[in-house]
Structure formats: C-alpha cells, structure tokens
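Here the complex is missing one protein chain, while the rest keep their positions.
Order as written gives the chain letters A, B and C; numbering starts at 1 within each chain.
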Amino acid sequence: MARSLDIVYFAWVRERLGLDQEQVALGEGIETIADVVMMLVARGGVYAEIFADLAKLRFALDQDYGLPASPLGSAKELAIFPPVTGG
Amino acid sequence: MARSLDIVYFAWVRERLGLDQEQVALGEGIETIADVVMMLVARGGVYAEIFADLAKLRFALDQDYGLPASPLGSAKELAIFPPVTGG
Amino acid sequence: MIRISVGPDDFDIAVETARVSGQGGGAIASFIGQVRDDGNLQSLALEHYPAMTEKALHKIAETARADWPLHAVTIIHRVGKLAVGDNIVLVITGSDHRGAAIEACSFIMDKLKTVAPFWKKETRTDGTTKWIEERASDVDASQKWDLRKN
Partner (left out) sequence: MIRISVGPDDFDIAVETARVSGQGGGAIASFIGQVRDDGNLQSLALEHYPAMTEKALHKIAETARADWPLHAVTIIHRVGKLAVGDNIVLVITGSDHRGAAIEACSFIMDKLKTVAPFWKKETRTDGTTKWIEERASDVDASQKWDLRKN
C-alpha cells in the first residue's frame, strides 16, 4: 500500500508555488525529508527552482523541526518554508 | 568667618539619630567628608556608634556621591545614609 | 503558568501584566515588538503555520521555565495585516528575581524570532511587497543561549 504525505507550504514558498498544500504518494526509497524534496525537484519548473537549494528552506515533520536527513517515519505532514521572521 | 554645612540623614541613620538634618560649623582643618564624620564621632554616644564604621555608610555632597576622602569644597549639603535598597 | 495566544487581535499590556503579576513573584519583565516605520513601510502581513505555532511557542516557554525560576510566562503574537506602529508580539515573564525575569524574556524573544513559524511580508508605500529575510543577528542571538548552556 502506497504511503501518502501531506505537504504544506508557507510564505514565499507557498506564493511561488501558488499552492498551500498537496498530498503526495511516497514510492519505494522515499525515506527522508531530502528524498521528498528531491522528488519535488524532479517535477522540474518552479519546483526545481524553489527546492534546489535546501539551505534556503526549513522543514517540519508533524509540526516539529526536521533536517533534510530526518527520516519521515510515520509522519502525516511535512511543512516546507523559508527561515522564520516573526517577533 | 566659619563655614557651615547642612548634614542630612536617611533611613536607619536618621532613625537612630532621631534627626533628619542639622547644621554644623566647620572649624579649621575640616576639609573632607571623613573629617566631618570624625567630628561627629567625637561627639560620642550614638554618633560614635553610628559613624565609627565608614564602610557601612554612603555619602553625597550636594546630591552627588562622594567618598570619605572627597574634599568638601564649597558644598552646602552633606548626606549620610546606608547603602541604598530601592527598586 | 504559561499563556500562549496567537491571533489577529491586539493585546492589552495592562491586562496581561496583571495576569502575570497575579501569579506571584515581584519581578515582571516584558517585551513588546511593534511594526517599525523605517521610512516608507506601509504595512506588514504576518503569516503563520497554525498547527505548529502554539506548539513551538509552548516549547520555548517550557524551556524558559526549566532554565529560570519563573512563576508565569505569557507569549502573545499577532497575525494578519498590521499597520506601522501596531503591536506584533508581547512576552511577559514573572519571577522572584529581576535577573531571571529579564533574561528569560530576552531568551524567549530570541528563540521566538528564530524558531516560531511566523513570516512577515512587507508592503512599501509605493505598493511593492517583499518577504522579510532572516537576519544573521537574530540567528546569532538565538545560538548564544545554546552555547551558554554547554
């Protein structure tokens, strides 16, 4: 059974994609945050532009920060966003 | 012409002396805060008790902090009080 | 007691201070961040990640409570469109000791700036918009606390 993952986008990532969230199916070998991002980059176009540079992005799995190498585990939601600028 | 100096007391110094302020005449050789304090100590009694230990006291000349060795100059008012405890 | 609030509404510093003060202590430190007019700023739009924001702020508050003897921590952060001079964020800490209250307040702000999932988009008076970028000085300020603990 294919696993699925909700991806949510914020700030300029959201704006440039024109997308708040999407659901993706996780194929074999997609085990980490970086794997998901590479999958998005492979779509080409604006995805490739936005997600090529991991250093410009931050990630959270089920609302806790994760690193590119963090395993997805049983997470339901991956958030991808720029460094935060609140306060 | 004898110089005169107003001395003002605060907190427990004031309470133990039972005195807010007094005016003293400064004789020859009374040039520093320490000289004034020694003059007070020489009165004996509660003055001797209170003013014997300079380390327990703080001083201000015309509302600016001074040290025992500070010259009186033309100051009009000497304040003698314990270390401050506001805030 | 920890109080976290995230939403569009403004806060009342007097009400929030009284709430912290009511938790005991005698030392109350607070910080307010407002939209600063740097010349031609029109407004700010504050976006956040609702599912994560309160969780992240709670974690910061709990860390502060573990590191300093605090009676109360309040963190209020506004979202949505804000004008120049509007309040953005309020942090209040209550302790028996002023050093603890002030340091914890400073810690919470530094962590909030680098960890809490908020993003600011500015609109200039000429109509142009821009997402504000992370500042190196904020990252430094945040990391100093981590180094201090080691």
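A few comments on the model shown:
In the analysis below, a residue touches a chain if its C-beta (ideal position, glycine included) is under 8 Å from a C-beta of that chain, and two chains touch if they have at least 3 such contacts.
Computed from a prediction, not measured in an experiment: that's the story for all the values here.
The hidden chain, counted over the whole complex, makes contact with B, C. Checked against the full complex, the one of C:L57, C:I102 or C:V115 touching the unshown chain is C:I102.
Interface note for the absent chain: among B:L5, B:V36 or B:A60, the touching residue is B:A60.
Summary of contacts with the chain left out: across B:L17, B:V36, B:I50 or B:A79, the touching residue is B:A79. Within the complete assembly, residues 8, 10-12, 15, 60, 63-65, 77, 79, 81-87 of chain B touch the chain that is not shown. Residues touching the missing chain, restricted to chain C, are 12-14, 17, 21, 24-37, 85, 96, 98-99, 101-102, 105-106, 109, 141 (touch as defined at the top).
Note that only the chains that are shown with their structure count from here on.
The greatest centre-to-centre distance from chain C, using averaged C-alpha positions, is reached by B.
Measuring from the averaged C-alpha position of chain A to that of chain C gives a distance of 26 Å.
Averaged Cα coordinates give chain A a centre that lies 73 Å from the centre of chain B.
Separation between the centroids of chain B and chain C, computed from CA atoms only, is 49 Å.
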